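Left out: one protein chain. Kept in place: all the others.
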Amino acid sequence: MKEFIEHGLNQNRRKFLSKMGLGLGGLALGSLMIPGMFDVKNEDELFSNALPAFAPKAKRVIYLFQNGAPSQLDLFDYKPMLQKMQGEELPASVRMGQRLTGMTSNQAKFPLAGTVFQFAQYGNTGAWFSEILPHIASISDDLCIVRSMYTEAINHDPALTFFQTGAQVGNRPSMGSWISYGLGSENKNLPAFCVLLSKGKGNGQGVYSKLWSNGFLDSIHQGVQFTSGEEPVKYLTDPEFINRTDKRAMLDEISALNDEAYKNIGDPEIVTKIQQYELAYRMQMAVPEITSLQNEPESIIKMYGSDCLLPGTYAANCLLARKLSENGVRFVQLYHQGWDSHGNLPNEIAGQCKDVDQASAALIKDLKQRGLLDETLVIWGGEFGRTNYCQGKLTKENYGRDHHPRCFTIMMAGGGVKPGVFGETDEFGYNITKLPVHVHDFHATVLHLMGINHEKFTYKYQGRRFRLTDVAGNVVHDIIS
Amino acid sequence: MSEKKIYHILEMCLWILIPFMLFLAIFNHEIQPGRFLQWLGKLHPLALHFPVVFGILISIYFLFFQQQRIPVNTEKLLLAINAVIASIVAILGLLLAKQNTYDGQLINLHKWGGVAIAILSWLFLYMVQHKTNFIKIGAVLFLVVLIGATHKGAQLTHGVNALSFPKSSTPETIVIDSTSTIYQVAIAPVFEQKCVSCHGPDKTKGDLQLNTPENILKGGKDGNILTGSADKKAILLERIHLPLAHDDHMPPEGKMQLTSEEVSLLNKWIKAGADFEMKLNDLPKDDSLYLFVSAAIPGPGQTVTSNKNLPGLDEFNTNYCTTNYLFSGSDNVEVNFFQGSFYNRESLEKLEKIKENIVHLDMQGMPLKKEDLDIILQFSNLEKLNLNYTGLDIHSLEGLKSLPNLKNLSISGIECDEASLDKFLDQSRFTSLNIWTKGLDEDKLKKLGLKYPNVNLVVGDNLENEIIKINDPVIEQDSAVIADHLNVKIKHFLNGVDIRFTTDGSDPDSLKSNKYSHPIRLSENTVLKVKAFKTGWISSDIVQRTFYKSKIQPDTVFLLTNPDKKYSGIGAKTLVDLELGGNNNSNGKWLGYKDSNMEFVIEFKRKQPLTAAHLNALVNTGAYIFPIRSITVQGSNDGKLFQPITEIRFPAAEKTATTGANSYNCNFPESTSYTYYKFIVTNLKKLPDWHPGKGKPAWIFVDELFLD
Partner (left out) sequence: MSRKKYITLFVAILLVAGLTSGVLYFNNHSKIHKESEISYNRDIRPILSDKCFACHGPDANKRKAGLRLDQQAGAYAELMKNKGHFAIVPGNPEESELIKRIESNDPAEVMPLPESNLSRLTPEEIDLFKKWIKNGAKYEKHWAFVPPVKVQFPEVRKKNWVSNEIDNFILQKIEDEGLKPNDRASKETLIKRAFVDVTGLAPSYREINYWTNIPDNNWYEQLLDTLLQKPSYGEKMAIFWLDLARYADSYGFQDDNIRTQWPWRDWVIHAFNKNMPYDKFITEQLAGDLMPKATKETILATGFLRNHKYTEEGGVIDEEYRVAYNIDKTKTYGKAILGVTIECAQCHDHKYDPFSQKDYYQLYAFFNESKEVGYEGDVSKSTPAKNPKLFITAEERKVLMPYINAVDTSTLQVSVMGDSTWRKPTYILSRGSYDAPTDVRVNPTALESIMPFDTLTYPRNRLGLAEWTVNKKNPLTARVFVNFVWQDIFGKGIVKTSGDYGLQGELPTHPELLDWLAVDFMDHNWDIKYLVKKILMSSTYCQSAEVTKTHREKDPENKFYARSPRVRFKAEIIRDWVLSTSGLLNPEIGGPSVKPYQPKGVWESTTSGRGVLAGYKQDHGPSLYRRGMYTFIKLTAPPPSMMVFDASNRDECEARRTSTNTPLQALIMLNDPTVLEASRVLAEHISITQKNLDEMVEQAFITILVRKPSKFEKDKLVKYCISQQKYLEGHPDLVKPTLAVGEYKHPKEDYNTSETAALMKTILIIYNLEETITKS
């Protein structure tokens, strides 16, 4: 069956390749007569054609974005001082008049709130983990934990947008689109940039398609939304009354007729069109094969937790992420909602961790046992941190935390980052005391790991050269192995 | 053909060539030669050597050996030939000059030099007639011009120092390994690129040269530049750190500045004592200077062969096989195969053409045979190989051990046991082996790990025998309202799972309850309970859904009290639109009340006996939405005078109440029959103390009314 289809494809491919050949041949001839007719005007393109510029440490990225900002103080950044000073006022000397969100700016007091969770150290790196992340803690020796991230935005929308596009406002391409534009897709039958969405039980903040928008780049670099289950990609599944053979027959008709049109009108665009239809067809065959869970051994199911069988869950998306990544998707972006615990934090965060802990760890273990971890960069983190003082009513077992851009923690694994704990915050967990890492630095580092110099990686639009890192950003060499 | 004839032809050519040459030379700026002429131009370097040699010979001949003369005609003939070639060469040169852009000065000299040569060699023809000795002068002049012009030409192509005496060359390419000094690897290049142009042998500003360790140590007019004191930075750093605008800032504004990396590099190096002999591997691996430098130099196994242009790899790329250079400039190739069901050997065979270049090969999931492996074995420079789930067996892999550079091998999902693995590892060169497959005993693998300490044996978790809970089955039916009948699908994604369900409210079990095979047809009010079972797994939780049959539809419904503006659904119709609201109270499918009770009346054309009514209402304590407090039902036949039928009170929500819609039922006494029924639905007026909004009234949200 596949063979027969493939055969048909080959024939077609040969056909329009020859077409293109003819077309290009003609054009090439033209370029001889008019010198420099086909110079690439845009040196950005020239640059991006020569990527990676140096030996990449990572070939692919899986970004597990924890949307809504998980509390670093209840997961990674252990601050006994807060428990000691439970309920006392945050010293002004520490806060230094930092701006607050509208939610707490009118709050009279800022009582410090220590975490209710038990912390312990794990692995050779001795990294601290809260009791609600047992699985992640168990692989701590594979993790690169940066406790000194900081950002500029103090509200979700701008902060998310900043993290994904390098700018708080405006219609910029997202990180994945940049990488798609720079490196393209390894597997020609899949998009280079895929997006997976899931929701936790906690307070959700929503995600926005502009977070995976191609901005001013060609829309081929737009993130394509995937889901596990019946229809992995929108419009991918044929209506039930059209089967493969049917479809093939249809496509052959369409190609033949478009071919004819090309003969009469001679517009090369028509040839591109034919190719796009073939590519679409190959995608229709590739995606179900790749996303199907049928041939996953039971022990894998058990590793991710049986939720991974339920389309749309975080676990299912982690498993799907591995499948897409190992099939050559450059950038897989997950979003998991529900971390925005302004109140009732202990219960909410516990629930969130229950959703993500096992699957996150499973994904890293799974990549590792396949020998893929060293070439795949896995990132885990939110858009900012949460305050060390309580928002709303502080009780012994219950409290809430407001947004805190001054310091927070993200984790990375594989892809050429060095396991260990990097950066430090003060004993109140309010300010960074060692190795501050700005969002731009983070972007610069990820690009560096992919073999791209973030300062040279530009795209000219409306007369201005844009960069993912805008005009800033330094590669953080300390975390690169 | 007689000498004379040839001579005449040549002479005629000269009459053509020389003017043409002059034209080109004079209007050189105006013209733009077409493709063909440009191509001709390229022959210039080819042809020029002839007249050079010939020219020199001629002048020598005229200078010293004119006594023993050769016959004039021969002389003239030779001269003519020389002149023709010279002018052709000049013309070619002029054409060539239009294409490449050379240094303006040089090109001019060379251009006119060439023209001069041609013209002089032409004049010779007419000088030889009268044998005066200003032919000697001509010869000398000719020789000078000749050498001059050619030298300029040489400079154009081979650079300004072409024929000048070779200078002591600065270290251009250094072999980089961990034994080379940090100065060589990282510092010198910075100075070379950014400083030496002003602080070097040619141009020595401030008496400072930064080209050699000695000179650097010598320092400049302000003395030593490397050592600072506690209160003062080393001069070098000081100058670098001054603001760009500052006059003493180095490199001066307008010159190429140091990158932030380079600055901190110099910082760290000087802080570390500016030791010229310090070697990379003297440093601890986590030392920041080490990190910096090692980041700056290419790591092991990366041959950097930049600005070498490599052939394209398109011929090897198919829709299911991608080949790439590791990075631009490298000739190492990585190969990825995708989608096993489309694997065909051809694309692997094709790769034999570049077998030397392939360093990474990923064939995970390809259905491989022995034959495929034989091809792979030819990739002698392979460093990393992925054969996960390729269906090969461990014995067939023996050959891989012969690959000298293969360090990193992944064979997860490949059939093998401890013994065969042990055998495989014996005398292997691997540094890392990913092996994870069914039935491998972890402890034994641990032992193997100890037996082969220099192999990093990555063994995944083995969980088949772990016992965990199955996830819940999914009831696939959006609507919860049965108009005539409903077909309910139940889904579960785990292979070979056994789904049991009940419709009588009892909990399903794996024995008696009916097994789900095809969609369940519902036509009555039903509580559907579903549970999934599988041996080796803990059975799932029970999933429960209530389906309502709407038996009786009132003819009209009208609200006596208005719902909150934001939650007014589609008005009274909301209650009988046969659509449930789900858990989102603000999606326009709910009627929400807070400040008043909910009161509405349903009307029938004629008397309508009812046995019961069910209101579907939402609970979400977090959002201040509490259960209905009470429902009072009254009946009437004229729509004015209502008699009480029944009143039911419902328990308040506990702190732990789960969010979701519930049915609130009130059964009517026997033989209740009216044309009008009035419902008064009350909410909780004061939220309990445990609730953050205690004291405030609670919301109620109602989306549907069902009648029996």
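Should a chain be cited, it is by its letter among A and B, assigned in written order, with residues numbered from 1 in that chain.
Rule of thumb we're sticking to: a residue touches a chain if its C-beta (ideal position, glycine included) is under 8 Å from a C-beta of that chain, and two chains touch if they have at least 3 such contacts.
Quantities reported herein were computed from a predicted structural model and do not represent experimental measurements.
Q: For the full complex, which residue in A:204, A:288 or A:351 touches the chain that was left out?
A: Considering all chains, including the one not shown, the answer is A:204.
Q: Just name the one of A:184, A:268 or A:288 that touches the chain not displayed here.
A: A:268
Q: Who touches the missing chain here, B:198, B:543 or B:576?
A: Reading the full complex, the residue touching the unseen chain is B:198.
Q: In the complete complex, which positions of chain B touch the hidden chain?
A: Residues 8, 11-12, 15-16, 19-20, 23-24, 30-35, 37, 101, 104, 193-194, 197-198, 251-257, 259, 582, 584, 586-588 of chain B touch the chain absent from view.
Q: So which bits of chain A touch the chain we can't see?
A: 23, 26-27, 29-30, 33-37, 43, 46, 99, 101-105, 154-157, 169-171, 197, 199, 204-210, 213, 218-220, 222, 224-225, 227, 231, 233-241, 246-247, 249-250, 253-254, 256-258, 260-261, 264-270, 272-274, 276-277, 279-281, 283-284, 312, 337, 402-403, 455-456, 458, 462-465
Keep in mind that, in the parts below, only the chains that are shown with their structure count from here on.
Q: Which of the residues in chain A come into contact with chain B in the complex?
A: Per the stated touch rule, the residues are 2, 6, 9, 32-33, 50-56, 186-189, 282, 286, 289-290, 293-294, 297-299, 301-303, 305-307, 309-311, 326-328, 343, 365-366, 368-372, 374, 393, 451, 474-475, 477-478, 480.
Q: What part of chain B is in contact with chain A in the complex they form?
A: Touching chain A: residues 35, 260-261, 288, 291-292, 295, 298-299, 302, 317, 319-320, 322, 324, 326-328, 330, 336, 338-339, 341-342, 364, 386, 388, 408-410, 412, 432, 434, 436, 438, 458-464, 466, 468-472, 474, 492-495, 536-537, 692 of chain B.
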